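Moving on to chain A:
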Amino acid sequence: MMPDLGKYAGTVLSAYGVTLALLAALVLLSLWRGARVKRALEAQERRMGRGNG
Partner candidate 1 sequence: MIALLLRDLRLAIRAGGGFGLGLAFFLIVTVLVPFGVGPEGGTLAKIAPGILWVGALLACLLSLDRIFALDFEDGSLDLLATAPIPLEAVVTMKAAAHWLTTGLPLVVAAPVFGVLLNLQGEGFFWLTVSLALGTPALSVIGTFGAALTVGLKRGGLLLSLLVLPLYVPTLIFGAETVRRGTEGMETGAPLMLLAGITAASVALLPFASAAAIRVNLR
Partner candidate 2 sequence: MSIWEYANPKKFMQTSAWALPWVTGLAVVALVGGLIWGFFFTPDDYKQGSTVKIIYIHVPSAMMAINAWVMMLVASLIWIIRRHHVSALAAKAAAPIGMTMTLIALFTGAIWGQPMWGTWWAWDPRLTSFLILFLFYLGYIALWEAIDDPDTAADLTSVLCLVGSVFALLSRYAVNFWNQGLHQEASLSMDAEENVADVFWYPLLVCIAGFVLLFVTLVLIRTRTEIRSRRLKALEARERMA
């Protein structure tokens, strides 16, 4: 299945690797911070007894 990348295999694979790593880091960071803030907000709303936001 793997295409023959010839002599540039390292170049192409590292380019894709770096890209996917950076994108994954960005997506995970965004999701992680989103979940954390959401949890903190829900806790705060519960504490203040008004979950109508």
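With respect to how the candidates were assembled, all candidates are chains of the complex that A comes from, given by their letters.
In the analysis below, a residue touches a chain if its C-beta (ideal position, glycine included) is under 8 Å from a C-beta of that chain, and two chains touch if they have at least 3 such contacts; residues count from 1.
Quick caveat: nothing in here was measured; it's all calculated off a predicted structure.
Among the candidates 1 or 2, the one in contact with chain A in this complex is 2.
If you check the complex, the residues on chain A that touch candidate 2 are 1, 3-9, 11-12, 14-16, 18-19, 22-23, 25-27, 29-31, 33-34, 37-38, 40-41, 44-45, 47-48, 53.
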